[in-house]
Structures are given as C-alpha cells and as structure tokens.
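What follows is one structure encoded as structure tokens, with my remarks underneath.
Of the protein chains in this complex, all but one are displayed in their positions.
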Amino acid sequence: MPGSIGCPLAHLGPRFCGKIVEPVNPYLPIFVMIALASVICIAMVSLSWLLGPKKSTAYKESPFECGVAPTGSAHERFPIKFYLTAMLFILFDIEVVFLWSWMTVFRGWVEKGTPSAMYSFWAVMVYMVLWFLGDFYVLRSGALEWEESKTLHPEKFGKAVDEEAPYVQPVSEDAA
Amino acid sequence: MNLGDAPLTPAPIVWEPMLPMIIVFVTGVLCMCVEMLRPKQTNNLIVVLSLAGLAVAGALIVLDWTAAVFHQPPSEFFGVRFGGSPEEAGGGLFIHDRFGQSVQLILIASTFITILFSEGYLRERRIPFGEYYPLVLWSAVGGMIMASTRDLMIFFLGLETLSIALYVLAGLNSKEKRSQEAALKYFLLGAFASSFLLFGIALIYGATGTTHILGIPMLMNHASADPTAGKILIGGIAMVLIGFGFKAALVPFHMWTPDVYQGAPTTVTAFMAAGSKAAAFGALVRFVGAITQPELIDAWLPALAIVAVLTMTVGNLIALAQRDAKRIIGYSSIAHAGYLLVAVVAWAHSRGSIGLDTVVYYLGAYSITTIGAFAVLSLTAKAGREGTQLEDYNGLWKRAPFAAAAMIVFMASLAGVPPTGGFVGKLLIFKDALDQDYTWLAIALGINSVLSVFYYLRIVFAVCVDEPDERRSQFAKPNAGMLTAAGACALAVLAMGVFTSAVLQTMGLSLPAESGSASRSVAQKP
Partner (left out) sequence: MTPEFWWGTLRALIIIAFVLVGVPPVIWWERRLLSWMQDRVGPNRVGPWGLLQPIADGVKLFFKEEVMPAAVDKFVYWLAPAIALFPAFVIGATLVWGPNPMLTPVADVDIGILWVLAISSLGVYGIVLGGWASNNKYSLLGGLRSTAQLVSYELAMGVALYSVLLVTGSLKMTEVVARQQAPLYDVLPWAQNWFILTPYGFGAGVIFLICMIAETNRAPFDLPEAESELIAGFHTEYSSMKFAVFFMGEYAVMAMFGAIFTDLFLGGWSPLPLNWDYLSAQASAAHLGWLSSALSFIGGAWMAPVWFIGKVFFLLTVYIWIRATLPRLRYDQLMNVGWKFLLPFAALNFVLTAVWMLFGWLAFGIAAAVVAAGYLMVVGFVLRPRAFKDAAKVHLVDVQANTAQTIEVQR
C-alpha cells in the first residue's frame, strides 16, 4: 500500500505520511508541470537562435534533396491510404472509448456480485462481437493493403442479363 | 471514488417492441458477414437475406397490430428481462405506439421494394457492391429509431445512423463525378444540419434538464419557470426544427435535394426520397407534438405554415423548369414535403382533436409512389451508363409497356388524380386544413397541385408519347425484381385509392369518434 512502508518524512508529522494528502485541486501540479515544461521547451528551441552564428547563404537555405536542385512544391498530394488509416483510427478509437466507463465499474460489480456484472458483461460481449466483425471486415475488404485498391470481382456482375452488351469494367462518366 | 460502489442494478428493458429494429439491424450485420466471407460471388444471397429479414420485421409489426404479440407477461432469461409493459420499450427510450409502428412499416416496405429492384440496377451500373444492402438496412434502422422515440439523444442517434449510411450510399458510384459531388454535398450539409440539431438538443437540455421531449411541456406548464429557460428553449426548438427541416428537405433547407437525388444511384435516391422522408416526418411529428403550449404554438405554427407554403411553391416552380427526370422527382419530393407539412401543422393546431392518420396515410402513399417511379426510372441504366434526361426515356412504352403503364399510375398519384393513394391523401390533408381554419393553406395546396400536373405530365409524355431517339434511348431489359417492385407499387397505390377506409382502419390512427374503431391511439397525445 502506498505510504505504509516506512515513510522518510514521518518526522514532519502525521499529515505527511500514512494518508495521501490531497491538494485543494489535484490537477494543480499538472498545470504547474505543463507551464514549466512549456517554458523549457520554448527556451530550448529558441536558445540556439540567440547563441549560434547567423551566416546564411542561398545554398544553405535550399531544401535538402541529396544535392539536386529541388523541383516542384514539397507539399504534394499523398496517397489516400493515409486518410483511410486516419479514419479507421478515429473509428476504432471512438469504439473503444465507449468501454472506458464500463471498465472502471466492472471490477466493483464483480466483487459485489451484483446482477449488473453479468448483465453488463454480456452487453459488452455483444458490443465486442460487432467490434470484431467490423475489424474483420476492414481487414477483409483490403482497407489496409497498401498496394491494392478494391475493385469488384467480375463474378459480382452475375450472368449478363442483356447479351448484346457484354460486361466491362465501369466507365467513368462525366456527362454534364 | 469508484463508481462501482453505486448500488446499480440493470434497468428493466422491454425488448419486444424493439424487435423489428433489432431484426433489421442483425440482418444488415449478417449481410455484411456474407459479403465478407464470399466477396467473389454474386449478391443474390445477400438480397434474399435482406428481403427475408425485412419481411420478418414487417410481419412482426402487423402481427402486433392484429394479435398484440409484443404484450407478453414479464419473464427473465439469462438476466435479461423480456415482456412487461411495451410502452416502456428499451428502458423508456423507445415508445411503442401505432404511429411509430406505421412509420416503421412504411420504412420497411420502402426498403423492401428498393432492394427488390436494386440488384439489377446496380449490376447495370457496374456497382454491385455487397455493402450496399447492409448500408440500406442500417439506414432503415436509423429511420425506424427516429420514428419511435421521444428522447432527443435517440433522435440524434437514429438521424446519424440514417444519414451516415446514406452519405456512403450517395457516393457508391465513386467513379462518377456526379455521385462524388452528391456524396460530398450531402455529407457537408448533413453534418452542418446535424450540428444544428445537436446544438438545439443541447439548448433544450439546458433549459429543461432532460433530453426527453416531454420536458418541454413540463417546463412550460411549470408556473414558476425561469423566463430565461423559456427563451433558451425557443432557440433550441428552432434549431431542432432546422435540423429536421434539412432531413425532410423543407425550404429553405432544400438546396441539397436535387443535386443529391440526381447524383446518387437511382435506387439510393428512391430510398432517400421515401425512407429518409418518412423518418424525418416521423421525428418531426413527435417533436411538434410536444410543443402543445399556446405560447409555443403561437410562435411556431405560423412559421411552420409559411414554411409549408414556401416548400410546396418553390419545389413545384423549380420542378417546372427541369429537364432531368431525377431532378424533377427531387423537386417534386420537396413539394410533397410541403403538403405533408400542411398535414402536420393542422394536426398540431388541432391539439389532439384530429388523428395522425392523414400524415401517415400521405407518407405511405407518397413513399410507395415515389419508389415505384424510381424503379421505372432506373431502367435507363445500361452497361455502366445511365441517362436521366427526359429524352432518355422516350420510347420506354415500346420497350417495357408494363413499366410505362405503371409510371402513368405513379405520376397520377403524385399529381393527385383519382383513384390513387395520392389523391386520397391530398383530400385528407384538405379536410384537415379546412377543419382547422387553415383555408389559405388549403388554397395554396390546391394551386400547387394544379401546378405540379404540368411536370408530371411531362414525364408521362416522355415515357409514353414521344418517339425514341435511337442514339439516346437505351433501356435495360426489365428484370423480375424491378417488374415486381413497380407492379406491387402500382397495385398498392391503386388499392390505397380504392380501399381507403380499410387502410385507415388497419392503421388505427384516426380518432375513435371518426373511424368508429375501438383501437386506442397513443400517438395523438404529445
């Protein structure tokens, strides 16, 4: 147990040992920490500007491309798979976030043996089954295959209903 | 503190009334699994599965109407309770009433018919993705959720389930620029509208302290209510109505409709025009039903009435100038949203003295008619291409006389010509509007109906009279699914026109005094 094994500050009085002394706002030290960390971080990125020499040349200022003069903008379009990854992350993250509240109460319910334990367990299991189905679907549909994009298998089109028009891949149509 | 210390026991959840939704949802999951397990085979199994699931769900609702199958004595099975009072379905989040079930049934029927003619169309468009079916089914589940809840969070959940699936579906034909445009436009505007809705929900929650819409009348009835809360509430209601108005394509939130209807694959458009609209109006009715206080009614009903007139007029006038069949139906769907809004306004104004039968009846007639029309319109898809200009339909009567005949029935119903469902629906709206002294609304409706005849006739002429241009008119051979869909829709539209009282009685939504039926209507209460 915290505080129960020999406290080095015991001579300062009972309020320092044995029982966790809560500050007025338990988050206060975190804010202090954030302030200190921000100051240090900003100081560190700014210091070299003060300390270092400043002799800039056109060659130094050009972007590094292995000695070749850069062509075009560096802010190019990038593969759509990155967007897909980001969307999947948000999706799964939100799905799992729903479980946080359950996880903090489940142990208490199990220890007390309330019916809520069993009930909520099965509810979460149903949720997890859907979660796994979603996960399998994502994997199965090739959302995370980096070289492939999903195209429909020819079998999907079934038998040709109309013989005079053989089935071809979809054509893009930009009719105004 | 550990939340596990709280003495929580599972909230009693009554599952049966949610069964149709659960069944449709699970069917979607199964369809996805089938697609996942055999991606290199046709979608036939998926189609059969979806149709079966929808049929079971629909049959359950009808069974509940006739035999009250959802009213079971309470029982427990593995810690999960079944049975009990169906009014508390889903732990009080869902309501089990005739109105909700009627809208659910409309949604199920719309999805069923859409799926019937989807596979042929998708193959002709070269986009037979197996994912199409689960997405349509989940979208339908979202709509069903929207129609059968009174909790704003669940409204939102349903709306998002409905919308997100539709965003994907609208862009299904990702190789075509117009489909991409439709998807992106729908997504951006839809997300914008969702944020309106969500912000409105937040404001309502801030004012009333609950996400249940009955919090609104409770707050307003409370004599010592904080006046600021009332103001916040008004803002919240406005924003929620904007959100629903977008989904239902009411003017001035209609801009997306024609582009999306034109760009999306025709089957998706069909589902959007019918299912999405039914869901949006279901939710709108629930929401408007909660605003029963005189102060609020004075604030909102005139606005809604003006929106109704604007919607039908703008929709009809712009439709007159269109040359693209899908766009025409798109604008016509805006106009029909205006007609429906008249029914909603009259119902809200009556404060329970007239039933919801008009709304549901019109919604049903409109949905079936529109889906049938789109089924016929889908015939121009061939070999990966699809022409939707009016000229592209010239000569359809030669190639597919049956479909052309069905098209005449659908156009007659949309225009409101007897003996079709559309005619009776409009008649019911007229009656309600006149009952509630909304004569000007009734007159606007009448003028607009006459206006709309022109463009419906234009489609009929294109399909049945004009000579085909051999270079333009290419039709796929009508397949069994499409013929069944169009035939069933045509028959249903005619049957709704002929056996009106029987249909109304089965729905059981009219008030006892009017219909003489003993069935109790829950939905007419807020």
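Order as written gives the chain letters A and B; numbering starts at 1 within each chain.
One rule holds in what follows: contacts are C-beta pairs under 8 Å (C-beta built on N, C-alpha and C of every residue); 3 or more make two chains touch, one makes a residue touch a chain.
Predicted, not measured: the structure shown is a model, and the values here were computed from it.
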{"item": "Residues of chain A (touch criterion as defined above) contacting the omitted chain", "value": "1-9, 16-17, 19-24, 26-30, 32-34, 36-38, 40-42, 44-49, 51-56, 58, 60-66, 70, 74-76, 78, 82, 85-86, 88-89, 92-93, 96, 99-100, 103-108, 110, 117-118, 121, 124-125, 128, 131-132, 135-136, 138-140, 144-147"}
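Everything that follows uses one rule, which is that only the chains that are shown with their structure count from here on.
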{"item": "Separation of mean Cα positions, chain B and chain A [Å, integer]", "value": "37"}
{"item": "Contacting residues of chain A [partner chain B, same complex]", "value": "101, 104-109, 111-112, 114-116, 118-120, 122, 130, 133, 136-137, 140-141, 152-153, 155-158, 161-162, 165, 167-175"}
{"item": "Contacting residues of chain B [partner chain A, same complex]", "value": "2-10, 29, 32-33, 36, 39-44, 78-80, 120, 123-130, 173, 175-178, 382-387, 476-477, 479"}
